[in-house]
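Apart from one protein chain that is not included, each protein chain of the complex appears where it belongs.
Moving on, here comes subunit A:
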Amino acid sequence: MGARVTGVPIMFEGYSLAELGSIFAMQGFAGLILFSVFVLMALGLAIIFGQMGVINMAHGEFMILGAYVTYLCSTFISNYAPALFPVYFFIAMALAFIASGALGMLVEWGMIRFLYRRPLDTLLATWGLSLILQQVFRSVFGAREVGVVLPDWLMGSVAVTDTIEVPINGLFVMALTMAITIVIYAVMFRSRWGQGVRAVMQNRVMAGAVGINTEKVDRYTFGLGCGIAGVAGSAFTMIGSTGPTSGQLYIVDTFLVVVFGGAQSLIGTIASAFTISQAQSTMEFFLSGSTAKVLTLLTVVVILMLRPQGLFVLKVRR
């Protein structure tokens, strides 16, 4: 996380009120970037886990695949088509979506579709997949973390006041997240296809009976979720570097975000991503990073124990 403020425990004393205000604003912004990444990762998972009920432990690796595609794209374009460099990011994002989505559909066809009735087994199988993908990444790209070169217009920061500065790449990631969220909302809730997806997830047998090809819907839905993970990875390269095991670092956080929000609710996912990221980044400034993380995760887990269904519940008659 580029936005992490590490450091020794610092207490409130010793800051003036204005400084405290700036700190909260800056940390709030850092939290917003974290929030964007969480949302991007969690959206794909919310579709795969929340809608389909499939535990995809390899979700992080699909994200990293997107990040590596972006890395390859940036290297390729800066070497062979420098004119396109300022906009390479959009090309990379489309390619990342296609690559991760295609791999996702392949995995669904080869593995997931046999396991819909055994969710715990899906969890183990996709964990195995994630190990294999990690090793593939390591063999192909090396164990070292790679980063992309940002085009000039994404560098630097905007000074809002004397003490508050916001980095442009962060703003860009946030805008991107908003755009993707709106697109997903439109696809899932405003299109004929999304209606089909929701019908299949709510009642597979009836959906099949009214003529929806449920197998095809499953495959494309899984592909869409993985594709979004790829885009998330693509966005992730703008604020951090990518290594073969980066995906694993976020998988538990992401699952917690989705479960905390209420697995079947997209709004819930966004709300919980917001809560968790803001809590974590604000606490991170005043406590050490690990304590902040422990407190956040613990709070989430305790709340989940008291309210297992999550923040937002989709009311469905079964």
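Basically, contacts are C-beta pairs under 8 Å (C-beta built on N, C-alpha and C of every residue); 3 or more make two chains touch, one makes a residue touch a chain; residues count from 1.
What we mean here is this: contacts and distances are computed from a predicted model.
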| item | value |
| --- | --- |
| Chain left out of the displayed complex - its UniProt protein name, from "Amino acid/amide ABC transporter membrane protein 2, HAAT family", "Phosphoribosylformylglycinamidine synthase subunit PurQ", "Alpha/beta hydrolase" or "Transglutaminase family protein" | "Amino acid/amide ABC transporter membrane protein 2, HAAT family" |
| Option touching the unshown chain, where A:T70, A:S100 or A:Q134 are the choices | A:Q134 |
| Selected from A:L20, A:A159, A:M206 or A:V252 as touching the chain missing from the view | A:V252 |
| Per the touch definition above, residue among A:F90, A:F114 or A:F189 touching the missing chain | A:F114 |
| For subunit A, the residues touching the chain missing from this view | 53, 55, 111, 114-115, 118-125, 127-135, 138-139, 248, 252, 255-256, 259, 288-291, 293-294, 297-298, 300-301, 304-306, 308 |
